[in-house]
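Here the complex is missing a single protein chain, while all its other protein chains stay put.
Naming follows writing order (A, B and C), and every chain is counted from residue 1.
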Amino acid sequence: MKDKVKKVVLAYSGGLDTSIILKWLQDEYNCEVLTFTADIGQGEELEPARLKALSLGIKEENIFIKDLKDEFVKDYVFPMFRANAIYEGEYLLGTSIARPLIAKTQAQIALQTGADAVSHGATGKGNDQVRFELGYLAFNPDLKIIAPWREWDLNSREKLLAYAAKHGIDISKKKGKSPYSMDANLLHISYEGLVLEDPAARAEDEMWRWTKSPKEAPNESQIIELEFKKGDLVAIDDEFLSPAGLLAKLNELGAKHGIGRLDIVENRFVGMKSRGCYETPGGTILLKAHRAIESITLDREAAHLKDELMPKYAHLIYNGFWFSPERLMLQALIDESQKCVNGKVRLELYKGNVMVVGRESANDSLFNAAFCTFEEDEVYNQKDAEGFIKLNALRFIIAGKNGRKF
Amino acid sequence: MKDKVKKVVLAYSGGLDTSIILKWLQDEYNCEVLTFTADIGQGEELEPARLKALSLGIKEENIFIKDLKDEFVKDYVFPMFRANAIYEGEYLLGTSIARPLIAKTQAQIALQTGADAVSHGATGKGNDQVRFELGYLAFNPDLKIIAPWREWDLNSREKLLAYAAKHGIDISKKKGKSPYSMDANLLHISYEGLVLEDPAARAEDEMWRWTKSPKEAPNESQIIELEFKKGDLVAIDDEFLSPAGLLAKLNELGAKHGIGRLDIVENRFVGMKSRGCYETPGGTILLKAHRAIESITLDREAAHLKDELMPKYAHLIYNGFWFSPERLMLQALIDESQKCVNGKVRLELYKGNVMVVGRESANDSLFNAAFCTFEEDEVYNQKDAEGFIKLNALRFIIAGKNGRKF
Amino acid sequence: MKDKVKKVVLAYSGGLDTSIILKWLQDEYNCEVLTFTADIGQGEELEPARLKALSLGIKEENIFIKDLKDEFVKDYVFPMFRANAIYEGEYLLGTSIARPLIAKTQAQIALQTGADAVSHGATGKGNDQVRFELGYLAFNPDLKIIAPWREWDLNSREKLLAYAAKHGIDISKKKGKSPYSMDANLLHISYEGLVLEDPAARAEDEMWRWTKSPKEAPNESQIIELEFKKGDLVAIDDEFLSPAGLLAKLNELGAKHGIGRLDIVENRFVGMKSRGCYETPGGTILLKAHRAIESITLDREAAHLKDELMPKYAHLIYNGFWFSPERLMLQALIDESQKCVNGKVRLELYKGNVMVVGRESANDSLFNAAFCTFEEDEVYNQKDAEGFIKLNALRFIIAGKNGRKF
Partner (left out) sequence: MKDKVKKVVLAYSGGLDTSIILKWLQDEYNCEVLTFTADIGQGEELEPARLKALSLGIKEENIFIKDLKDEFVKDYVFPMFRANAIYEGEYLLGTSIARPLIAKTQAQIALQTGADAVSHGATGKGNDQVRFELGYLAFNPDLKIIAPWREWDLNSREKLLAYAAKHGIDISKKKGKSPYSMDANLLHISYEGLVLEDPAARAEDEMWRWTKSPKEAPNESQIIELEFKKGDLVAIDDEFLSPAGLLAKLNELGAKHGIGRLDIVENRFVGMKSRGCYETPGGTILLKAHRAIESITLDREAAHLKDELMPKYAHLIYNGFWFSPERLMLQALIDESQKCVNGKVRLELYKGNVMVVGRESANDSLFNAAFCTFEEDEVYNQKDAEGFIKLNALRFIIAGKNGRKF
């Protein structure tokens, strides 16, 4: 394949690894390299990536830097939260949900620029390579894909640094740079590697970058009010913001109160288990609040159907199948359920806890205290319960009368 | 039916409501009444129930008091936690899981004593009537069931008190008795009614009975270690206790650290929404720990299959179908998965937070750091990922080449 | 309730049973009765129902007769067939799918005419009462429902006939009328009762009304071609017809060739098993053809997701939950999958057999023989399969190396 690639779009962060890849692509593939750097809220300035690319010989017009923050939250994060998606009971899919958007935008740049290949810096053992490449191919089945980590022999930190040194790539460590393998976007930041490779070992306090430790969070709790329309967050404390603005605000609130740290062992799509630590402050609040507004506005069976399908939906996103007929089908089902998910939820934030303290919906609440009290009401006749129970029990009664035992 | 009942076994707590029912059964049905009082860890002495029953004219030999705590935890709570069961994303099913055991034991007493009927004090609007009655009928389809709340006209607090007064039942309020409608057992305590009937209104601080508020929990965190065998908890900090002993210990630890409070609106089986507050301190810790030990010992697809079926399993328990072929089928599936779920989990408890800080399994860990690192290993060849991704993408490639668009 | 009903809309067939109900409503409820008779393709003339109603004292303006055949097929039958819905592996839901439309139309007539009640002739032991009443209440929760079979004491054939005779209702048996309990519409005809009440006994040959016996079907087979657009049938042998016209044509073809007889024991929603025989000639052909056109146009995972959800969808329809949020959610998912289900299917019909002999789709086929042959092609590299298999096996390899055994 090496002599067939003419023009490749590289997902470029400006960091050491993707800079080495940039150089390696130029050398090994002898092709024109375009860089694509996305702002999905990772919290880093992007201009240094431009300068770095220029310094590595990329032409100005071949450098693409895009702010995808609002698209990310509006079209990826929010649809996913409509489903209350959680992977393996714990993980809020922060990395998984960002990859499809990057892949789609990268494939679009390839199309615009006539590039015939794309490249990314994900390793050959992780989930991200799958998520990137399924995304590329869903948009353009003819794209060539270069995954250097699966190809080259720079398979140790030492070899990488040697390669960088040899090719004049700056390898001085950024001050304050974390030694962990990390990923960040508006929804979360993640950590892998080092001490985390022993699941029995505790994560170090200094590893966490975004949130306060619950122990160092304020002694005063804070109450906030979230407003939802059709299942999506639209305002915090009556302040209407853009999707990205809302999530940034939630992150700030959660981080302050020590909310959203997670330390798990998860199952990768490629077949092995891995340890990951995550901080998802805003997402943790959002999930709790979304469930709360659903609790008063969603029909029971609609809610149960969503719950039964959620794991499958979460697996699809984790495994990289965001752009797939099956995810679109599930999304159609989920979105159909959210039409009346309107209202407000009040939450108390305190040292790692997110506690629902109130929920209301002016027009869409299905809650009616009168139906629950033990006194009589007009809608519910307690005697109906006898027939309801008897017919629900009928199959047990028939079985029992036939001598079947439990 | 009234003239046909000869002997009825009443689920009797010794409280005002079931004492009124006791009297009402004697008067209305003119039949012999037996009382059954179960200790499932509700935290009340049972001897007063005996005295009360005697005082209401029940014969000594007709009073049945049973300690079901270990059976409850071993055969009901633990099997349910193997499934990581949660109803509607939040509720740990504390009330739901206790009803079948009470119903089964009550049906057995009826059988032993030749009683032809059973009776309970659950109202006609709640889930518990269903859980009790499905349980009775699963064990004896011929039992007559008397549900006074659906039959009588004592449908207000005033009428009840008047009836009690008229029949010489002590209506003096116990000191410190909660005004809420409550249920308690070794797994949890629940609250309904009063201010909770407005889902927008915050629960009062003084309502909560078991746990400290996170705000009043100790400033010092505590680390504990839980050991599992075949998915069940067997020891806490190397102390091997009975099932009930273990759960009691976990409750104590959780309560101290402000763990396990929950405030939700849930969907009842009988069709309406209701607000409930729950304290499940030990259960909250147990769920987190069980997921953690599974995370290193359970195969990925086994874990995912469990996650996909869990909501259905939880619905069954919530709706009262513990003794049903479908629950037994799901239990067989779940139990099959737990054979290798052995090992230890360390957790830090702090002001409402349960944080996993380590997990290990001497013989059953499927975690191997070597497979995750970005360096080469013997088992995993990074180049395999290319084929893996390509064939996973093949259907997108074919669709794309046929002109199908996302 | 009896003195509260002023005006009731009765689902009226013109037959003996609903004529008795008509009279009984007049007498017992002393209210104005409106009749509603729907043509959903049951194959009976409706004018006799008008005359009968008039003869029983119903005013001309209170008689409603509606042709719902096209609405039935277009908005009920076709959406259901998009899902390939089958109840308990066999039953094509012919009765179930018609009830919601009748109920909806009846509720609408009540609304237009200011009626405060509706009534139907379904018994208290069957599924149809549920389907009717859930439909009524979904459209108007305030409607009073009168279900005579659950109320009156005419609970035997003798009492009914006596009542009819006493009230001057003609009880002479129609010539050729079947002794079975039957239901018919454009999708099917069903039989219950008599010899069928013994599941070991064979159905009588003369019971079947619509289809030839396979043994009496033509010795010559017939090949037909069905064309689909977005999952719906649009033409037969290049003849474009209305939805009802298409189904009628398919019925004719199937009936001629002995197709679509079914004899099963099914589980009713109300809790018991019952024996039913069904003839669904057109539906049987349609299901086979729809699966065939999907087989070349539908993505694999889209197809599998549909298959996994189909039983739940079928249970909802069987149980009467057509108008429910959960059915609408599933329908949204199913409809999303059908966008590219376009093309033609050729079938051979022969003595009870429906055999697919060809399928094609001009623009939407995902089938490409080149990918399947054992020779090399450009899209598929056989060496990719090695990586694909290895990573799919990785969890077994890791487990095996850790000593886990099957």
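Following the convention adopted for this analysis, contacts are C-beta pairs under 8 Å (C-beta built on N, C-alpha and C of every residue); 3 or more make two chains touch, one makes a residue touch a chain.
Quick caveat: nothing in here was measured; it's all calculated off a predicted structure.
Screening A:Arg300, A:Arg327 or A:Lys351 for touch with the missing chain picks out A:Arg300. Across the interface with the omitted chain, chain B contributes residues 267, 270-272, 299, 301-302, 304-305, 312, 321, 324-326, 328-330, 332-337, 391-395, 398. Chain A meets the missing chain through residues 299-301, 340, 363-366, 368, 371, 379-381, 383-388, 390-392, 394-395, 397-399, 401-404. Listed for chain C, the residues touching the missing chain in the whole complex are 84, 88-90, 123-125, 129-130, 133-134, 137-142, 147, 149-150, 155-156, 181, 192-193, 197-203, 214-215, 221, 261, 263-268, 270-275, 291-292, 295-296, 300, 303-304, 307-308, 310-312, 315, 323-324, 328, 346, 350-353, 355-360, 365-369, 371-376, 380, 382-383, 385-386, 388-389, 392-393, 396-401, 406.
Here is the rule we go by: only the chains that are shown with their structure count from here on.
Centres computed as Cα averages put chain B at a distance of 40 Å from chain C. Taking the mean of the C-alpha atoms as each chain's centre, chain A and chain C sit 42 Å apart.
The distance from the centre of chain A to the centre of chain B, each centre being the mean of the chain's C-alpha atoms, comes to 32 Å. Shown for chain A are the residues that touch two or more other chains, namely 267, 270-272, 304, 312, 324, 328, 392-393, 398.
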